[in-house]
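Shown here: the complex without one of its protein chains, the others still in place.
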Amino acid sequence: MSIATVFEIVLAAVVLGLGIWTIVVRETFSATVGFVAYGLLVALIWVRLDAVDVALTEAAIGGGLGGVLLLGAAARLRDADVMAAETPGKVVRASAAALSVLTTAALAGAVLLLPDPAPTLAPAAVANAWATGLSNSVTNVLMAFRAMDTMLEKVVLLLAIIGVWSLAPDSAWGGRPGPRHQADPDGVLAFLARLLPPVGIVVGIYILWTGADHPGGAFQGGAILASMWLLTIIAGLADTPPVSRRWLRFILVAGPCLFLVVGLVGLLFGAAFLSYPPALAKPLILGIEVAMILTIAATLGLLLAGAPERSAKP
Amino acid sequence: MSGTTVFGLCAAAAVGLGLYGLITNPQPLRKIIAFNLLGSGVFLLFGVVGRRGAAAGLGNDPVPQALVITGVVVAFSATALAIALLLRLFKAAGSATLSSAPMRADPDPSGD
């Protein structure tokens, strides 16, 4: 057994231990912290699986933004924690345990009995990379070969934000999401919120740009931009915009709309829906990605900010 | 046993753990966390299948990778919607349980 395999077994054991801790620990806050640590270590597993694009996404969205979301909810529900929710009886727990063990055993069996040699689409993805001019195969799959998935995923983001906004009470309809954060304007958080965003914006755009040829892309870059926006909001330097603002809604639909327009143009003048002419493929994909990174950053940030709670008028 | 298989077994266990937590934990926020654990196990299974399909100079099949990236973002938006629903329930009913017990008599006036 090589050192690498020993490291992988230790990593898997730690991840599993954190997973168990997340499920069984008493306090919800501890479970949340456990889940954030779990998410970051899962990102390491993705690196070991040679899927760096996924590792970046998992670290940025699964561990980072998801962690902020869960921690925020746990903090606001802390008083609710005291209320005793009835735990299910022994029979339910025993049958749930049996079901879980059966599921795990079936999946473990499936993993052990996977066909050899494994079926793969990697050669096809590499062989057709000329059509887009990008050399990162994952970006090729996301933006060209399976662009429909990515476009519909933007629509899912849009539906989620509509769902969150529709939870606003009447008094705050169309108002500002979340509480107004107050922080010491000369404090260390405000200092960080002034220092970090310029660096973070550069890093986010770099990750979008480098996604053409190296691991990275609009999702990962957008998550970084969203976190910079949230940092200034949490530090009290900026307020969340009222959700009825027209420019905000324009940014939210810009990504999916541009995607849709390019797709329809492909249907009218090209071979099929979302088909790019090879000569224009790279500029088209980059254009869609630029619109998408703005949409993703705004949507992720607003999803984290939550439902409108304050009226737009002061 | 290769490292990929180890991660595959870890992913299978994460799915089982998440399923158990989803059924047995009474608090909605814990159910959301358990569901995310289940989801991350499923994503890891994709990663293991993709890793086995390494070919043509790529360390991992790009198609499952792209599906997982899409899936992570969709899972995040579903989680955000679930948490917004939960916070709204807490604000409107003064409790954050899914039990059918009678809710607090004086709901928050700011709730619709």
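Order as written gives the chain letters A and B; numbering starts at 1 within each chain.
The definition used in the following text is that contacts are C-beta pairs under 8 Å (C-beta built on N, C-alpha and C of every residue); 3 or more make two chains touch, one makes a residue touch a chain.
Just so it is clear, contacts and distances are computed from a predicted model.
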Absent chain [UniProt protein name; select from "Transcriptional regulator, AraC family", "Ferritin-like domain-containing protein", "Sugar ABC transporter ATP-binding protein" or "Monovalent cation/H(+) antiporter subunit G"]: "Monovalent cation/H(+) antiporter subunit G"
Chain not shown, its touching partners among those shown: A
Residue of A:Ala118, A:Leu196 or A:Leu260 touching the missing chain in the full complex: A:Leu196
Touch residues of chain A, complete complex, unshown partner: 188-189, 191-192, 195-196, 199
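Note that only the chains that are shown with their structure count from here on.
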For the chain B and chain A complex, residues of the former touching the latter: 1-21, 23-27, 29-30, 32-34, 36-37, 40, 43-45, 47-63, 65-70, 72-81, 83-88, 90-91, 95-97, 99, 110-112
In the complex, chain A residues that touch chain B: 4-5, 8-9, 12, 15-16, 19-20, 22-23, 28, 31-32, 35, 38-39, 42, 45-46, 48-51, 53-54, 57-58, 61-62, 65-66, 69-70, 73-74, 76-77, 80-81, 83, 85-88, 92-93, 96-97, 99-101, 103-105, 107-108, 110-112, 114, 118-123, 125-127, 137-138, 140-142, 145-146, 149-150, 153, 156-157, 160-161, 163-164, 167, 169-171, 217, 219, 296, 299-300, 303-304, 306-307
